[in-house]
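For this view, one protein chain was removed and the others were kept in their places.
Showing chain A:
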Amino acid sequence: MLSSTADNLYWLARYMERADFLARAIEASRRLAALPKAYGGADSEWESVLLSSGASSAFEATGKPVNESNVIEFLTFSRDNPGSIRNCIEFARTNARAVRTALTVEMWEAINGAYLELKAMEARRGAYSSDELGRFLEFVKQTSLTYDGGAYRTMLRNDAYWFSRVGLFVERADNTARLLDVKYHVLLPEKELVGGSLDYFQWSAILRAVSAHTAYHWVYRTSMKPWLVADLLILRPEMPRSLISCYESIVRNLDNLARAHGRQGAAQRQARSTYGKLETLTMENVFQGGLHEFVQSFISENNKLGALISEQYLF
């Protein structure tokens, strides 16, 4: 496969996944921000979503105050934010156009249809009502579902598929890690107890954001405990967005590529090493070192994998 095609497929998958994540992160923040003051809402939700999506310095550059409407605008439709949902979908579509020959009709129609709808929404939108925002976020999640489903059901299982999957899971691992960090950035007021009602609502909002609320109860059959939420999103192989599950997929898809190409490389070694670490990790280790610190180091290791993939496959 052309290196440029692999590159485009990889980034296409990442942009689609990122748009989905942003929609989910915004939903989580809305849920947190909607908590009654009686529960001690801390007003840091909008700061936190910027931090966790990696957009805070870009936002600072706009000079605007951090509040709900500014942050939502910045993350959804802003053209100034290279990582806004709007731009993610447009970049994804640009990549898709460049590699149309490698996509199935279903995938192309999903992404092209979404792009056209997005342009229409952009043209007719005024100030966002809460309902409209809800519908928009739903549209973004649907788009990602349709696209991903199309890929899963219609693509030949060859290098085009494997590069797409690697892109998707590298991005998803990054996103899950960032989502865990939302909780770190949403400061619990000092008088609040860890495990108190505010803490409970915050964790539960995060779980809902990744549609894992029900899964939590199936797996643990107990009330919300921070370390169990972290356990679910980091170490549970049966949870499809957990870091370990993402890495299991990354390793498998990189191995498929290695088999097809007849050679292993630095990317495979890096992925396997991260996967190995996750396999032997316990939640005790994580909380001893600090969840935030763990997340930060995971994100940088994951970035390193991304760089090694580009290098090995000549993107």
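We adopt the following convention: a contact is a pair of C-beta atoms (placed from the backbone, for glycine too) under 8 Å apart; a residue touches a chain by one contact, two chains touch by 3 or more; residues count from 1.
Keep this in mind: contacts and distances are computed from a predicted model.
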Chain excluded from display, named as in UniProt, from "Circularly permuted ATP-grasp type 2 domain-containing protein", "3-methyl-2-oxobutanoate dehydrogenase (2-methylpropanoyl-transferring)", "Fe-Mo cluster-binding NifX family protein" or "Nitrate reductase catalytic subunit": "Circularly permuted ATP-grasp type 2 domain-containing protein"
Listed residues A:S56, A:N112 or A:S273, member touching the removed chain: A:N112
Of A:R97, A:R208, A:K225 or A:K304, the one touching the omitted chain in the full complex: A:R97
Hidden partner interface residues of chain A, rising order: 1-6, 94, 97-98, 100-101, 105, 108-109, 112-113, 116, 159, 163, 257, 261, 313-314
